[in-house]
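The complex appears here minus one protein chain, its other protein chains still in place.
Each chain carries a letter (A, B and C) given by its place in the written order, and its residues are counted from 1.
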Amino acid sequence: MDNAKLKELVTGIVSEASFEESKQFLTVTVSPAQLHQLLKSLKERPDTSFDFLFCISGVDIQDKLMVVYHLESTAHGHKIVLKTGTENREKPEMESIVDLYKGAELHENEIFDLFGIVFNGHPNLRRMFMPDDWNGYPLRKDYVDEVNIIDLS
Amino acid sequence: MEEITKPLTGLEKEEEYFINMGPQHPSTHGVLRLVVSLQGEIVKHLDPHLGYIHRGIEKMCEKDTYAQIIHLTDRLDYLSAHMNNEAICLIVEDVLEVEVPERVKYIRTIMAELQRLNSHQLWWACMGMDLGALTTFFYGLRDREHILDIFEETCGGRLLLSYNTPGGVMYDLHPNFQQKVKDFIKYFRKKLPEYDRLLTGNVIFQNRTKGIGILSKEDAINYGITGPSGRGSGFSCDIRKKYPYSAYPYVKFNEILREEGDSLSRYKVRIDEMWESMNIIEQLIDNIPEGPHTAKMKPVLKLPAGEYFQRVETSRGELGVYIISDGAKTPYRVKFRSPNMCNLSVLDHISRGAKIADLVAIGASFDFVIPDIDR
Amino acid sequence: MKDLWIYDFTSLTAAIESWLESTFPPFWAVTFEMVIIGLAFLLFYALTGLILVYAERRICAFMQNRLGPNRVGPWGVFQTIADFIKLLMKELVRIKEADKFLFNLAPFIVIIASFMAIAAIPFAKGLHAIDFNIGIFYIMAVSAMGVVGILLAGWSSNNKYSLIGAIRSGAQIVSYELSVGLALLSVVIFSGTLQLSEIVESQADAWWIFKGHIPAIIAFVVFLIAATAETNRGPFDLAEAESELTAGYHTEYSGIKFAFFFLAEYMNMFIVASIAVTVFLGGWMPLHFWGFESFNHIMDFIPPVIWYLGKTAFVIFLMMWFKWTFPRLRIDQLLTLEWKYLLPINLVNTVIIAFLTMMKWHF
Partner (left out) sequence: MNGFINYIKEIIQGVTTLLKGMSVTGKYFVTSSKTIVTQKYPENRKDLVMYDRFKGEVIMPHTDNNKHYCTGCGICEINCPNGSIEIIARTEEVDGKKKKVIDKHIYHLSMCTMCGLCVKTCPSDALAFGQAFEHAVFDRKQLTKILNKPGSVLTKEIKE
């Protein structure tokens, strides 16, 4: 399925989605509330069947935190990138997609650990890399740690 | 008799026998800690606890220029250092539209395949050792030494090569390189059947791995298991075939797929991949075109603002590098989709109901490299 | 020539005994005799342990394309002595919440069990500490006692790995004792005696492994497998299983207590190898072939002790060869191997041997 058709399809599922097309992927930005629903239908529809989630990344974009999902269909070979931003930085929340993609469990854990995004519905959300009593989320841009991070510049 | 008045707490109700496998355990190959809940010898549940070697490479990358990131990627999956380097270089070259000399493509592919051979040799060595056949460890390392020598002569490093730079490679090939690689292939073609005689055919080994840790194709895709582990379950996920890069379009090779999905099939995929790697190297080694070993690059590399993704096939699976650039000389965000992290996520699922000894065999068949998980 | 003492120790030991009895009162004579034998065995025990550890390390190194120990002394022969000194000087780690008494007792049980077993082994004609008329039975009983020590070690260490190792070892030895017993029974049936010296004497014309047709060879192979399992050596080293249980039952032991376990493992290997040699390979009897009189005559000149040690070394080498080639079995496979393969084969084999003996078909 080519990007134009995918666009059409995504607009059919969720009303407010913005699109961006790069050399590599079609990028869809949706709100966090709609993400789970969109992913579910994208995964389950036989003509899309995005079954392979090959990357989940957390990104700190100053005013909010963003999660990027890279999806691929092993049957059709098409790819799509879903982006969604949390509402705020203070209490970022998202819906977990572990029920759709089990491989997301550790990745969501990692994003929670390093960005502080809470994934609702995650079976075992915990700090994975940092100690349990660690303050702050290291991969955020405003994270300061004068002891452990040596600034060379 | 005293009556028990205190209500039962959760702990008393179901007494689980927990074992901490790791962080210092002989079969976790690094500082992986698996909290295993046991019933007798049978694994009920396991929980990976990570972070013992977390260095914050993704954070460090945000401070480094693109040329400097490369030496950090060495330290992700140190057994696929070259492929990790290549991922960054490919992004930079692709985005800046640099015409990479053909020679560089050949060199990179040969090096990557040597690295894969090297990694699989070490894996074979450790797999045997985990199953109790210590001798395999020494045979594997003995043969690996030849590749390390080849690396050392050309790249200057044995494990952490840092051989790729954006636009090319650090140095040109050493004059002895071609001959040495050819000698090695000749040597290793004789040694690889020995591996089979010593371990693969062995009835004990077969019983220890056949039907153990079965991973279905659907689960492999759902969990994102890539590389030899995914291909052992029939998941066609070879990036070299799907999205060829460097000199892979020029060579003929087979993607090794097996359907069984157990530890033995993952084992056999890796053994067969060693043969394929040797085939690839043999196709390329005599045809390395002459030319410069690096393209002309600007001294300061700046990627235009945007998002870039590059997938390469490392020895353990698909490495994805996701770079967000804001136009500065350092990236805004770098995310490594490390193959081992995804492979680890399935360990709990497939080792439930297996025995401790099976858990070791399953772990060995997945070939974890812990720094790649922790990053 | 044949009367020389190195060929027949009976006169030598008898001479020492009569001298002791004539010089000292009976009580002291027995005491001195015991002390001398005890010291001799202690010396032998330590020496064999050292040699075996060195041999194992060298042999496995050669199989693995390595040099092995080569620093301490010429060809590294003093390496084990250096290691032993190191182990002696190491701190004995006190384990919190361990059962102290049992924890300390366990290594001694293990080592005493192996020590007691040596007593009945005939090294050469007339060279054994005690010649029981139930020699085989005694050795089996005593050597199986070592598992008690292993179980205690695992239980008392207060370590989960140790406990799993100990339980594995218990299950292993309980099942493999059967195969060892049945395999030895085959030769007992052939020779009609439990006394080790008589079993050796019964092989003066040829060894049981040759005399007893194929059933004897099967019994020998079964014994070799079961005995390897009984000594907790690879591929049956599940009780230790360093890649699964770190070090199994002796995880928490250090220093000399660990050395005891270590030494006992090698001595057990020596003991089972000697039993195999005594029972199947003719003990100290030289190799004879029918119809090669001159060859047999030359073989006779080699002293029995050499024959005995040489054969034992061969069996030990075989066991080392197993260990450094095969992967480890899983616990259920270990039990399957015993109950589904070795035991039925052994039972059928014993019946066949009984039949052969009844019909006097063996040589």
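Some points to look at:
Methods note: a residue touches a chain if its C-beta (ideal position, glycine included) is under 8 Å from a C-beta of that chain, and two chains touch if they have at least 3 such contacts.
Given the structure is predicted, the values throughout are model-derived calculations rather than measurements.
In the complete complex, the residue from B:Leu198, B:Ile212 or B:Leu303 that touches the missing chain is B:Leu198.
Residue C:Asn65 is the one among C:Ser18, C:Thr31 or C:Asn65 that touches the chain not shown.
Touch with the chain that is not drawn comes from one residue among C:Thr48, C:Asn232, C:Thr278 or C:Thr325, which is C:Thr325.
When you scan B:Thr28, B:Ser80, B:Thr109 or B:Ser162 for touch with the missing chain, the hit is B:Ser162. The missing chain lies against chain B, touching residues 64, 67-68, 70-72, 74, 135, 142, 145, 149, 152-157, 160, 162, 165, 170-171, 174, 194, 197-199, 201-204, 206, 299.
Contact between chain C and the unshown chain involves residues 59, 62-67, 70, 321-322, 324-326, 341.
FYI, only the chains that are shown with their structure count from here on.
Chain A and chain B have Cα centroids lying 24 Å from one another. Residues 22, 24-25, 27, 51-55, 57-60, 68, 70, 74, 101-103, 105-107, 110, 114, 124, 127-131, 138-139, 149, 151-153 of chain A are the ones that touch chain B when the two sit in their complex.
Listed in rising order, the residues of chain B touching chain A in the complex are 47-51, 54, 56, 58-59, 63, 219, 221-226, 235-237, 306-309, 311, 318, 320, 322, 324, 333, 335, 337, 341-342, 344-346, 349, 374. On the chain B side of its complex with chain C, the touching residues are 17-19, 25-27, 41, 128-135, 137-139, 142, 198-199, 202, 204-205, 207-208, 355-358, 360.
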